[in-house]
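First the structure, which I've put down as structure tokens, then a few questions once you've had a look.
One protein chain is absent from this view; the other protein chains keep their places.
For clarity, chains are labelled A, B and C in written order, and residue numbers in each chain start from 1.
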Amino acid sequence: MSLQTNIAGLKLKSPLILASGVVGISAPLLKRCEENGAGAVTLKSIGPNPRAGHKNPTVLALQYGIINAVGLSNVGYKNIDSEIEEIKKILKIPFIVSIFGEKIKDYKTIAAHIAALKPNAIELNVSCPNVEKFGSAFGLDAELCSKIVSDVKNVSGSIPIIPKLTPQANNIADIAKACEDAGADAICAINTAGPGMVIDIETAKPMLTFKKGGLSGPMIKPIAIRCVYDIYEKVRIPIIGTGGIVSGKDAIEIMQAGASCVGIGSAVYYNGFEAFGKINKEMQAWMKEHNYKNLDKLRGIAHG
Amino acid sequence: MSLQTNIAGLKLKSPLILASGVVGISAPLLKRCEENGAGAVTLKSIGPNPRAGHKNPTVLALQYGIINAVGLSNVGYKNIDSEIEEIKKILKIPFIVSIFGEKIKDYKTIAAHIAALKPNAIELNVSCPNVEKFGSAFGLDAELCSKIVSDVKNVSGSIPIIPKLTPQANNIADIAKACEDAGADAICAINTAGPGMVIDIETAKPMLTFKKGGLSGPMIKPIAIRCVYDIYEKVRIPIIGTGGIVSGKDAIEIMQAGASCVGIGSAVYYNGFEAFGKINKEMQAWMKEHNYKNLDKLRGIAHG
Amino acid sequence: MVKEKKSNEKDFGKELNPQAGYSNSIKDFHSVKLTKIIEENPNIKTFYFDKQIDAKPGQFIMLWLPGVNEKPFAFSNLGKNCSITVQKRGPFTEELFKSRKGTILGIRGPFGKGFETKGAKNAAIIAGGCGIAPLKPLAEELKKNKSKIYVSLGVRNKEYLFFKKEFKKLSNELKIFSEDGSVGKKGYPTEALEEFIKSKRIDCVFACGPEILLKKVFDICEKRKINCQLSLERYVKCAIGICGQCAIDDQLVCRDGPIFSNEKLRRLKELGKFSRNAEGKKSCL
Partner (left out) sequence: MVKEKKSNEKDFGKELNPQAGYSNSIKDFHSVKLTKIIEENPNIKTFYFDKQIDAKPGQFIMLWLPGVNEKPFAFSNLGKNCSITVQKRGPFTEELFKSRKGTILGIRGPFGKGFETKGAKNAAIIAGGCGIAPLKPLAEELKKNKSKIYVSLGVRNKEYLFFKKEFKKLSNELKIFSEDGSVGKKGYPTEALEEFIKSKRIDCVFACGPEILLKKVFDICEKRKINCQLSLERYVKCAIGICGQCAIDDQLVCRDGPIFSNEKLRRLKELGKFSRNAEGKKSCL
């Protein structure tokens, strides 16, 4: 029984891909994901400038998921070269570099710089609030997404480009289609849902210092499944299904909805780095029970 | 200690209001809510025509909430008079009639009919998919909401009008503001989140026959809190905070975020009709512990 | 008398073991395989599941035909070889009748309250039509409790009778009625009730079937001041007490019922009179 997959030309031994922003800030941490069974890994999103992010609390575990407003803390794309060199040296599995822009043109600039470092793919995080469009995300607007993707395709050469979409877009499938038409090689869906807020009633204060935060983990799985299902109906490029996947059965479910690969984020909170091995094993157990030799026939069958 | 509240001219002995669509389809069921401690009740949304709704399964309990695609089953506004007469006969607390339109003009027609029956308030459910705008909700568009509210205000006389908003709108506070400017007397937020989907992996079929459904219950509370918080910053009319409230502390939290009253929906699944009494009691216990004599000073204090 | 499941509080956020299951999966949902299908007669089949579901006689499940619909059915066998027994009526049951051994379906449940058998020394069981189904596991439980059991079954005609052999074994006395006299006596199963009450010191009456029958049973029991437990039917949608569709007066059949006993039945103005369709529209029974 094999968990092998292909996505945007990359060969993965497992469909599980570490989601951006979760533990993936350094080569040794990514290596630990590989050792635990990840098929590929994504770095935390890198932006135009160094950012410390929001003040703590920035990440809080809820009963049924996680709320975060890390605020895109990152070292800035000009300071990432040595980490990427280190990653290339020690990692055997493919790695994906996630980038974000504060302005539209940032994507092109950063992608050009990153492409030169030859990652296996570049993910475009278009799901963060920004300056140009009054604080709402580029990912809500099909035209902007299309522009960002084609800008980046112009400078990225043969490196696959994977826009990562937000479920806050009501027409997420249309946005995926616009990205496909602009040349995207795959879609990653979804980024965090909500946003949400939690107030401590004893002090009557929002608990995140930034007040609002994106929701992830088990509670957003139904939203992720719906988004992947909708996107699958509209595009032909592969989908990295992400959101609330913590078990092998979850992974099967999102693949049946249309995902080729599966993003793993909050699961690392629930099961530590061992999450990858656990989910791999559970998928294999399910496949065995149902006489699947590989994952090919699973993808999108819920549309049947 | 008193749980009394005022909202849009209505005097309530408890801030808890039965949310639309949850058990509220008949006079005896609403009476049972009253007996259990509800401060007011909302009927299930009534539309232009009789509808059987979607095929079952239409409502499923998830681990952390509920997913539903009831499909606005209702008897049609022309067949509701006798039920409303019965409600007026047996209910002592205020009741709110929720209406929805398939087209913009439906709201006015139905509101005129309902207003003549003299409910204590009319709620406008602008959160359902519709024909006119290609299946997305009126509630995503500030201009349409504004138009619906002013249309209805023209025919509703002195009866308070309460638009109920959807968290799928990314600018929910702007939409609330547009409603206020158009004459709305209060805002109800939020309707269900998502939508989501759940697939049974053994048969590879979406479990809801309509495939997608709205999410409610504990898992959407952070979204409801955020929406109420945002709306409170932009409007001065009172807010019925709805979404995931199942305990007294939840109710306190959403009032601190800015709600004057609290909608109770999915809690009826978790605690039965006794949910109202339970939450009332828990609120009182908390208020006693914190030396609150009434609810006046609680509202919106998380903004301080 | 009937034990109430007062709240779902304890289910609330029930421990989810990601090892075993999904995150945020459907509560009380079981994927089941049909292990056996028995044709009781041309209109009635019993479908056996491969999962053991802990339930009490009188409780019901929602049976899901993927992509088709989901409808309520009571257990006709409990425990390891649990089953439902279904009468062909309309589109859903017709579709169900097409399924084979090995077919995978979904069920949600068990839902509702079951019959309370404690204290019933001399029990009368009155069943009409497919109301016969849930009363067999009830009779089995009564038998286990060493109760005496007097049964009266009523059917349209010979072709609708089932579980005759089983009830023969379980009961101290069994009477059968049919509308056309093609099996048993011509008439209705309530006809035996007065007689049972008179001669058998009946202390509890259990009934399931058409509401006119149930109303009749209730009236007799009230007159005679005998406990009764009736299994009511209303249009069930959510089965979890939230949509309100299954209401009879202020009671939810799916959660407060489907089994109701005298105190509550007395308050139900709609009993034997009104029902509600899928739109929620009230109509005469």
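Going forward, a contact is a pair of C-beta atoms (placed from the backbone, for glycine too) under 8 Å apart; a residue touches a chain by one contact, two chains touch by 3 or more.
Since we're looking at a predicted model, the values are computed, not measured.
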| item | value |
| --- | --- |
| Which residue of B:218, B:238 or B:265 touches the chain not shown here | B:218 |
| Chain not shown: contacting residue from B:246, B:283 or B:298 | B:246 |
| On subunit B, residues whose C-beta touches the chain left out of the figure | 63-64, 217-219, 221-222, 244-247, 249-250, 253, 267, 270-271, 278, 282 |
| Positions on subunit A where the hidden chain makes contact | 21-26, 28-29, 31-32, 44, 50-53, 55-64, 66, 68, 70, 73-76, 79, 198, 200, 202-203, 205, 207, 209, 218-219, 246, 266, 268-272, 274 |
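By our rule, only the chains that are shown with their structure count from here on.
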| item | value |
| --- | --- |
| Any chain in contact with subunit B as well as subunit C | A |
| Centroid-based (C-alpha) most distant chain relative to subunit C | A |
| Centre-most chain [mean C-alpha coordinates] | B |
| Busiest interface, counted in C-beta pairs | B-C |
| Inter-chain centre distance, subunit B versus subunit C - centres from mean C-alpha coordinates, in Å | 35 |
| Inter-centroid spacing, subunit C versus subunit A (mean Cα positions, whole Å) | 49 |
| Overlap residues in subunit C, where contacts from two or more other chains coincide | 13, 16, 23-25 |
| Residues within subunit B bordering two or more other chains | 62-64, 198, 205, 218-219 |
